[in-house]
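Only one protein chain is missing from this complex, and each of the others stays in its spot.
Chain lettering (A, B and C) follows the sequence in which the chains are written, and residue indices restart at 1 in each chain.
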Amino acid sequence: MDLFEYQGKSLFARLGVPVPEGRVARTPEEARTAAEEIGGKVVVKAQVQVGGRGKAGGIKLADGPDQAFAHATDILGMDIKGHTVDIVWLEQASNIAAEYYVSFTLDRSVKKHLAIVSAQGGMDIEAVAADTPEAVVKMHIDPVVGLTNWQASELVYRAKLDRATARKSAAALRKLYEAFVSLDCDLVEVNPLILTDDGEIVALDSKVTLDSNAFFRHPDFEDFRSAFTEDPMEKMARQRGLNFIKLDGSVGIIGNGAGLVMSTIDVVALVGGAASNFLDVGGGAGADTITNALEVLTNDPTVKSVLINIFGGITRCDLVAQGIVEALEGLELQWPIVVRLDGTNAVEGREILRGVVSDAVIPVETMREAAEKAVELAGKG
Amino acid sequence: MDLFEYQGKSLFARLGVPVPEGRVARTPEEARTAAEEIGGKVVVKAQVQVGGRGKAGGIKLADGPDQAFAHATDILGMDIKGHTVDIVWLEQASNIAAEYYVSFTLDRSVKKHLAIVSAQGGMDIEAVAADTPEAVVKMHIDPVVGLTNWQASELVYRAKLDRATARKSAAALRKLYEAFVSLDCDLVEVNPLILTDDGEIVALDSKVTLDSNAFFRHPDFEDFRSAFTEDPMEKMARQRGLNFIKLDGSVGIIGNGAGLVMSTIDVVALVGGAASNFLDVGGGAGADTITNALEVLTNDPTVKSVLINIFGGITRCDLVAQGIVEALEGLELQWPIVVRLDGTNAVEGREILRGVVSDAVIPVETMREAAEKAVELAGKG
Amino acid sequence: MAIYIDHNTRLVVQGLTGSQGRFHGFRNKAYGTNLVAGVTPGKGGTDLDGVPIFDSVAEAVAATGANTSMVFVPPAFAADGILEAAAADGIEIIVAITEGIPAQDEARVYNYVKQTSSSVLIGPNCPGVLSPGKANVGITPPEIALEGSVGVVSRSGTLTYQAIHELTSRGIGQTTCVGIGGDPVPGISFIDVLERFQADDDTEAIVMIGEIGGDAEEQAARFIEQHLTKPVVGYVAGVTAPPGKKMGHAGAIISGSSGTAQAKQSALRAVGVTVVDDPTSIGEAVAALL
Partner (left out) sequence: MAIYIDHNTRLVVQGLTGSQGRFHGFRNKAYGTNLVAGVTPGKGGTDLDGVPIFDSVAEAVAATGANTSMVFVPPAFAADGILEAAAADGIEIIVAITEGIPAQDEARVYNYVKQTSSSVLIGPNCPGVLSPGKANVGITPPEIALEGSVGVVSRSGTLTYQAIHELTSRGIGQTTCVGIGGDPVPGISFIDVLERFQADDDTEAIVMIGEIGGDAEEQAARFIEQHLTKPVVGYVAGVTAPPGKKMGHAGAIISGSSGTAQAKQSALRAVGVTVVDDPTSIGEAVAALL
C-alpha cells in the first residue's frame, strides 16, 4: 500500500528520523490556519501517489498564511497524472545545503535488501543513475543482521555525502532502515534527504510502500487508507476480499490465481480483444465469492462480456457454477458470461451450468476458446 | 556484576515479565510499612548474592505487618555464608500451582546461548539434573537470530510444563531471553518461575549477572552497585581501575594480565606459600598505576611480603620501576617487595630499581625465584 | 526417477490439524504419499485419523524419521515454522504452502536457512511438488497429472495446473511438477529446479512457466544456455500487464523495462527455449519436441 508523503513522514517521526514540522489541509482555509500555526515560510505540497508533482505545479513556497491560502486554492483539486489532489501538506520551509537520495528495498534478484544512496538527490535520480552511475551507490544488506554501522558509514563515504556531518547521515540511514524493517515496508525512499544550513539531516520527502501482508502486526496501518480516494469498484472488491484492478478494455475477467488471470488477459489480447479488469478470486472461492465478483463487474459500464476462467485446485468448480447460477437469479447482468471450468469437481460444475446454458451463459472447453468467444461477444455488445 | 533478587526483578518488570509486587526495606520499621502497603500475606526475603538463603532461614512468610517486622528483625544482620544481610525484599505471597526452573546463559563450549528449562524448579536444580537428567531440558540458541517462537514452544513441551498454560510459559521464556540479550546479561536464572493457582506465570526469584563490559550501553546499571556492601579494598581497587580479589594468604601479588597473575599465585603455592590477593594492573600500566596498586595493599594487614611480577608488552618496565620508587617515597610500606621485570624496557626498569635495592626492594631474575623469595620473606614477616 | 519427492518421502505436515492442512495432507496421503506425522504445538500425543501428532518437528522426526515437511500454518507463524523445519536434523525438503507471509519475514528466513541449513526450501506461497505416481506434497489436484518424462516448473499456482492439464490431455506424462511460488523471496528458484531436471535421467523435456516481475526468468535463461541440454518449452504470463500495477502477486511488479514479460520471452527465446504465447499451446509445443 503506497502512502502519501505526510503519512510516510509520520512513520519516520516515530522512529526518530527528523522531518520538518507540518500540517495537513483539505481546504484553503485549513491551509491558512496551518500556515499560521507553523509560522514563517511554508511549503504547500500536493499529496498524490504519483511522482512528478513538482513539475506539475503541485509544490509551492508561501511566505505566509495568505499566500498559503492562495497556493492551496490552486493546488487542491488539481489533476496530476490522473490523480486528483484532495489533500495538501504544509511544512516549515528548510534551508537546504545539500540534497541526497536514499532508498531501501528488496532486491529480488539476490534475495537481499538493497540500499541506494546518492549525493545527487532532489532531481530525477533515474537520470543520475543512467548518466553517472558512479554517483549512485548500491549496497546489499543481509536481512538476517540488517544494516550494520559499518555499512551505513561506508554508504555515506562512498556516496560522497558531506564528510563533516557523516555520522548524522549514517544515523539517519540506520533509522530509515529500521523503519523499512520494523514497519514492514516494501519500499522506503527519501528524495531528497537534505543537509540543512545548520548541519541537520532532514527527510524532506517520503515514499513509503507498506506490505499489506504484515498489517496483522500493525493494526493501525489500516487507518492510512481512510485518506485515500479509492476507486469505488476497487474499494468494493477489496472489501469483499477480491483482488481487483481496473483496465481499459471491454472483456471482464474473473479467474482463480494471479498467474492464471494474467495469462487469461494475455490470451484475450492475443485473440484481438482487451480486458476491462483483473479480478482474482484467490484460492478456495465459494459460491458467494463468484457472486460477489460478478456483482463488482455490474458497476463497470465498459464491460461488454465476461470470461470466467477457473482451474480448480483448492477451488471447487461445482461451487463456482453454483455462484454463477445464484448471480443469474439475484443480479441484473447486462452481459453474457463465457465459462471455462477445469480441475477439482469440474464435471459436477459443468453439470450444474448445463441447466442455465443460454445466450447469457456459454460454457467452453479451453482457455483459448473462452477468450475467442468472450472477445467475439464483447465486439457485439 | 551479580544483582540482588529485587534488582533483577526490576529489570524483568521492564521487559514485561510478571513479578510479584514488592518493596525494599533496610530496617524492621521499613519492613512493617512495606507490608502495610503491599497488604495481605507477604514474604520477607534476605537480599544476598549467594544461594541457599532459604535453608539458612533468610526467607519467611508473614501474615501481616507485625510479623513482617518480626521476620525482618530476625533476618536483617543475619550472616549467610559470609554475607551479611543489609536489605530485605518484601513481596506479595503467591499461590503456587507449579514451580519451574529457567535459565539463559552462554555455553562457552559450543559458543551459543543455552536455555535450560525444567518442570522441577524450586528445589536444588543441580540435584535434579544429576538424578533425573531427562527432567532438565537444554537447548542451544543461535545468538544471530535469538530464541525463536518454535524453540520457546518446544522447550515448554519437552520440559513438560503445564500444557494448558503453555503459551504463557513460552511467552515468559521469550521475554526472559529478551532480557538476557537486550540487557547484556551473562546469566538470567529464575528458580522458581511459578504457575499460580489462577493460571499466571510469575518470576518468583531472579539471579541476574550483568556484563560490565556492556555498561556503556546501560549507564543506569552502575546505580545498582550503590546497594552493595563492597569490601573497602575491592572498592578502592575498582575505583582506581585495578582488578582486585581478596584471597587468604600472606603474599601480596601484583602483576600485569590475568593469566600471569593467576600463574604467579599458583607458583607461590607451588613453593609453599599462599597469596593474599589477586591484583591485575592490566595492560599499559603507568607509574601511578603501580603506586595505586601498592597503596591498596597497604590496607591489608594480612600481607607480609609483596611480589611484583611484570612481563612488559604494552606495559613498560621502566614506568613500573618508577612507580615502585615513588611508592617507597610516598607511602609507608610495612613489607618487603620482590620485583621481577621482563619484556618491554626491562633493562631500563632494572637500572632504576638498582638505586633503591635494599632489604625492602629485592629484584630477582625469574618468576620462580620471585615466588620463592616472597614466600621466604612472608614466613619471616 | 523424480526430483525432490518420491517413494522415499516421509512427510510431516506442520499444521495438519488445521482445516486446510488436514484436507490437503490427507489428499496427499490418499495419493500414496507416506504421511508419517503431523505437528501442532499443544496437541502432541494425540493422533488424527491414525497419523500421530507431535508438539514439534524435532519430536516428529525423532519418532517417525520424517525427511520432508509441508508447512501449512497461518502467515503470522509460517516463517517460524520454516525455521523450525530447517533446524530439525533430517528434514531435507521443506514445502511451504502458506500464502501471505510478510516479505520481511521471508527475506530473513530465506537467508538464515541458506546460511545455516542444508534443507531445501520450496515456496512459500506455492502449490508444492507433485511426482506423478510417486508422491504429492502440496495442493495440486493430483488427478490432472500423469506419470511420464516431462518436468514442469512454475512461479504460478493455477498456471502450473494448466500446464499439467495441457500435457496430460495429450497423453504426455510428467516426472515432477514443481511450483516455486510467486512471492518476492521464494526458496528455490528456476535454476535449482532446472539443474535437478537436467540431472534426472527420466526427464526428457522441461516446461517452465514464468511471469512478470523480478529477473528469475532472465537468470534461468543464462543457466539454460550454459548448462541445459534438454529441450525447454517456456511460457510467461503478463504480456499485457500495465507497467507498475500490482497484479495480486507481490512479485508481479514491473520496474522500468526490466522484468517485463516481453524481456523474459526474448531472453528465453535467445537461448533456444520454445516460447509459446498461450498456455493452451504448451502441450502441442512439448509434443513437437519429444
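By our rule, contacts are C-beta pairs under 8 Å (C-beta built on N, C-alpha and C of every residue); 3 or more make two chains touch, one makes a residue touch a chain.
Model, not experiment: these values are computed from the prediction.
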Visible contact partners (per top-of-document touch definition) of the missing chain: A, B, C
Sole contact to the chain not displayed, among A:T27, A:T132 or A:T148: A:T148
Sole contact to the chain not displayed, among B:D124, B:D162 or B:D211: B:D211
Selected from B:L247, B:L328 or B:V356 as touching the chain missing from the view: B:L247
From B:S109, B:S226 or B:S358, residue that would touch the chain that is not displayed: B:S109
Residue ranges of chain A at the interface with the undisplayed chain: 142, 144-145, 148-151, 153-154, 157-158, 163, 166
Interface with the unshown chain - residue positions in chain C: 115-116
Contacts of chain B with the absent chain, listed as residue ranges: 106, 108-109, 111-113, 126, 142-144, 181, 184, 186, 211, 213-214, 216-217, 243, 245, 247, 255-263, 265-270, 274-275, 278, 280, 283-284, 311-314, 342-344, 366-368
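Convention: only the chains that are shown with their structure count from here on.
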Chain at maximum distance from chain A, centres defined as averaged CA atoms: B
Chain centre separation in whole Å, for chain B relative to chain A (CA means): 56
Two or more partner chains touched - positions in chain A: 144
Where chain C touches two or more other chains, by residue: 108, 112
